Structures are given as structure tokens and as C-alpha cells.
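Note that this complex is displayed minus one protein chain, with the remaining chains in position.
Going by the order they are written in, the chains are A and B; count residues from 1 in each one.
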Amino acid sequence: MELVLQQCVNALQWGSFYALIALGYTLVYGVLRLINFAHGDIFMVGAYLAFFISTALLAPDGMFAFPRELVLALTIPLTMIFTSLVGVTLERVAYRPLMRKGAHRLYVVITALMCGLILENGNLALLGASRKTLPVLLDKSVYDLWGIAVTNLKLWVILAAVLVFLALHFIVVKTRIGMAMRAVSWDKFALPLMGIPLDSVIVFTFILGSGVAGLGGLLFAMSYPVLEPYMGAMTGWKAFIAAVVGGIGDIRGAFAGGFLLAFVEVMVAAFLPSTFRDLFAFSILLLILWQRPTGIFGKPLTSKI
Amino acid sequence: MPLLEITGLTQRFGGLQALSNFSCCLEERELAGLIGPNGAGKTTVFNIVSGFYKPTEGSIVFNGKRINGLKPHQVTAMGMARTFQNIRLWNTMTVLDNIRLARYAWLNYGFLSAVLRTGRYRRAEKAIETKAREVLEIMELTEYAEEFPKNLPYGLQRRVEMARALAGNPRLLLLDEPAAGLNSADVEGLIRHIRWIYDEFKISIWMIEHQMKVVMSLCRRLAVIDFGCTIAEGTPEEIRRDPDVIRAYLGDGAL
Partner (left out) sequence: MQRYAINIFFLVAAVTLVGLAQAGMLDKYVLTVITFMGINCIFAVSLNLVNGYMGEFSCGHGGFMCVGAYAGSLLSVAFFTNSKLFGAALFAPELAPFLFPLVLIGAGLAAALFGLIVALPSFHTRDDYLAIITIAANYIIISIVENIDAIGGPRGFSGMKKVVGLMTDVANVPWMLIWTIIGLFACVMIIYRLMTSTYGKGISAVCQNEVAAEIMGINTNRVKIMAFMVSSGLAGLSGALYAHVYGYVNAQAFNILKSTEGLVMVYLGGMGSISGVLLAAVAFTLLIEVLRFVIPWLNDVLHATGLLAVNYELGQVWKWVIIPLVLILLMQFRPEGFLGNRELTHVFPRLRRWITFR
């Protein structure tokens, strides 16, 4: 029983990572109907940016040499800002011109895939194969909750995911710009007629999605400090699958899908040989999609005749 | 025995009752109309009859066989064809190919024959080609055989769609608002054309139409539905005078 509970905590932590990435997929998809396949790599970029920022701020003989608490407090917003810059740059440089030309949607998707490859391999080429290790930003303390060991970091990760979810939900449902985002997903052509500039809505979406992924990268790097360029690829694919199982285009779906995937994975790995993890996780997700072709929160597809 | 017999058809989409207890009968060689205000459930009737929706309740008997629950392609193979309110042609295929594909349900060769180009394949393709050309000829579309439908004017696209429906040798043709989007000159042509098709192909036609001119001059019998219920049935003359119909179209104050 305790093993199960312990695994539940792990699943919650992993679920938070998946959810943070899946939220970005879902936001962009909801607005542009574009699968931003580079998103997993933006997560990776976030982790690396966190590494550079925190190392620079911490360096004892550097120009800052801040105390650790301050560094953490600064690293979080800086990572999010710089990561969103990367996301917005991709949109401006690669996706937007293509969409302007009225290219088939799938060409944009392929471009996104290529951007992801560039980020991964460019990173490898520039920084070399030596792995980076994030400095310790937070002292580890272990709490004992009903016999389960929980580190403070895990709690922070889960808390962050929940807060981000609530914040995004608020933005999308309650604010004006959120309303505009939902409007774009309904009708891209009517929006400019209503006096809302389409491009700024899109840019805002990318800022939100990439910023959240950057936060995810930072938290991931704090939990698993060894960074490597391909860390975003597999996690990204899985988060995308989670977003779709949840019902892509719906924020609740990304959140639910992320945690669902993590639970399946962690539980399979806990009770079966770990090589079966992917097999079972994907098979279960496939079955869910089979039963609910548009995901847990997705609206059923209707076609008017 | 009627060609198409619909009894007690009810369709619910979630909480919405799109159609309630709709009954209708269509004899062989009849040209009938189905009219009603927007959103009355006319297209729903067609969608159910052509197999696209499964009705919640009720039965549809076509040509002596119960067809509810059948897939659209099975219904088509039994001799029913339809056109759409918004034209649905295959735009990257030539007009000829569009017509050819209407014979798909009667293909008698499979993947291996197609790849190996067997004698059976060649005979079948030849027959399809002949049939398609014949339909094009009858519908006066031969000169557009190699055109792509999207490059044709709207009226011609309608005609291509009708030709495609006729290529399947249907016994019953369902026309969903054939006059939608046509100007008055085109409408005149359309009326003549439908009547001519009706005489030439010796088929039954059931149409949904908004333009009174079309239904009044073509149909011998009309059914009127509103909010999913049949409110009147009869000849165009009777319908024209029916107080329920006038109320449905013009509101209570009109009387």
C-alpha cells in the first residue's frame, strides 16, 4: 500500500511535467490548429536556459554572485521570459510566413518538426556532448507524510503545475485576451473583423505556451539535474499524446491527460519490468482514444451535411 | 407497394428532438416535394433516409427492404442517390472521374485485379467509362469532361452533381435544395432539367426546396414539416391554402 502511495507521489510529479508541456501543445493547437512539434524541444531549451541563467547568477567570481534563494527567485521569471522568446521567434521566423502563404496545414507541422530537430541538434553541436548539471538551487528536505517520503521539490512541482493550470484557466475563460484566443479557434477570419489583431493573439498564445514549458524545463532540471539535448524529444512526444488523450484544444484535457499518462507509466513501471512501460502506456492510451476518439474532454466531431 | 415508406421516424440529437413521428410514403414514378421553414428538419429526413444518421425510432422501407441502420454506401447500392445542399463534388478530380466514381458500389474487381490489370479489370473499367460518357452526353456535359469541377460555374456544378447521382442508375433520386444559389434564369433551366430527367430516366424524385416556384411547378404532392412534425400534406394547391402552412411560414399574425 505504501508502495502504491509512494508511486502516486512520483506519478503526480511526472504528471506535472507532462501537464506543463501538454498545456503548451493544447494552447497552440486550440488557437492555430497547429501541432507545434517543436514544443518538446522548447521544454529542453527551458531547462538549458535555466542552467545558464542560474550558473551565471551563482558564479562566485562572476558579476552577480547572488545568494541561492535570490537566484531561484530570479531564475524562474527569467527562464520563462527567455523561453517564450524562443517560442515566439519560432512562430515569427518559421510558422507565420508559411501560414501567410496559405500553405497546407501539414507543411507547417513538418516545419515545426524540423525546428525541433534544429533545436536538439543545434544544441548538441554547439554545446558538445558533455552533459550539463544544474546547480542546486533548493535545499532538499524530506517530509514524512503518513509513511511516504515526499521531498519539498516534488511538492513544489505539483503545486506549480496546479497554479499554472488555474492561472491559464483564468486567462482563457475570464480575460479579454483569453476570449480572443477562444474566438480565433472558432473562426480565424471573423476575428480581424471584430477589431482584434490576430497576430497579437497568436503571439500571446506562444508566449503563454512556451513560458509554461520553460517553467516545466526549470522544474524538471531541478528534479533531474543532468541535462542532455534529446531530453525534450521523448518527453515532448509523450506530453503531446497526453494532450490528445485529454482532448486537444482543452486546457483541462491537457492537465488530465498529463496526469493520466504519468499514472499509467509509473504504475506499469512499478509492477512490471520497466521495458514494458512504453508498451503498456501507449496501448492503454490507444484504447482510450478508441473508445473516445476525441479525447476525454474533446467535443465529439460533427460534420454538417 | 410504395417505393419508399417511412413510418414513425423520430430523431433525437442529445436533448434536441429534430424529428418526431415523421411518416411519409413515396410511390414509384412520383415527383414529390418536402418543404418547411429553415431548421424544420428536412435535411435530417434526407440524412436518415440516405443512411447517414441512424434514426432513434421508426422504420424506413425502400423497395420492399428495411434500410434503417444500413450504411450510406449500402443504401446507394440499393438504388438511391442524392445531391447535397452545398455542392459536394471531388474537386481535384475531373468531371469524368467524378461520374466514374459513382459506379464504385458496383465494382466487381478488387485490389489484385487493379494492380495486375486483369481482363476483368479492363472489362469493368471499359463499362464504367462507357456509362460515364453516356451520362455526360445525356446531361450535356461532354465538353467539360476533362475540367475540374471547381473551375465550373455554379449552375454547371449542380448539373455535374446531378449527373453523378444519376450515373448510379438510381430508382429514387433525392435532391436537397437543387435551386439554392441559382439566379432566376438558372432556376427556369433547372425546372426544365428536372422534369426532363424525371421523364428520361423514368425514376422517382423527392426534393427539398425553398423556392416555391420550383416545387409548385414540379411536384404533384408536397409534405410540409415544421419543428420536426408533419403539419400538412397534399397537392401544391391544397398546401398553398392550408392555414397551418401559412402560419408556419409567416407567423400567427398573417391570418
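The working rule: a residue touches a chain if its C-beta (ideal position, glycine included) is under 8 Å from a C-beta of that chain, and two chains touch if they have at least 3 such contacts.
This one's a predicted model, so the numbers in the text were calculated from it and none came from an experiment.
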Per the touch definition above, residue among A:8, A:98 or A:296 touching the missing chain: A:98
Which of A:5, A:106 or A:166 contacts the chain that the document leaves out: A:106
Touch with the omitted chain, as defined above, among B:29, B:54 or B:73: B:73
Per the touch definition above, residue among A:115, A:172, A:191 or A:251 touching the missing chain: A:115
Contacts of chain B with the absent chain, listed as residue ranges: 50-52, 71-73, 76-77, 81-82, 84, 88-93, 97, 100-107, 109-111, 113-115, 117, 121, 124-125, 128, 164-165, 168
Residues from chain A at the interface with the omitted partner, ascending: 29, 35, 94, 97-98, 101-104, 106-107, 109-111, 113-115, 117-118, 120-122, 124-125, 233, 237, 240-241, 244-245, 248, 275-276, 278-279, 282-283, 285-286, 289-290, 293-295, 301, 303, 305
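The criterion applied here is as follows: only the chains that are shown with their structure count from here on.
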Whole-Å gap between the CA centroids of chain A and chain B: 49
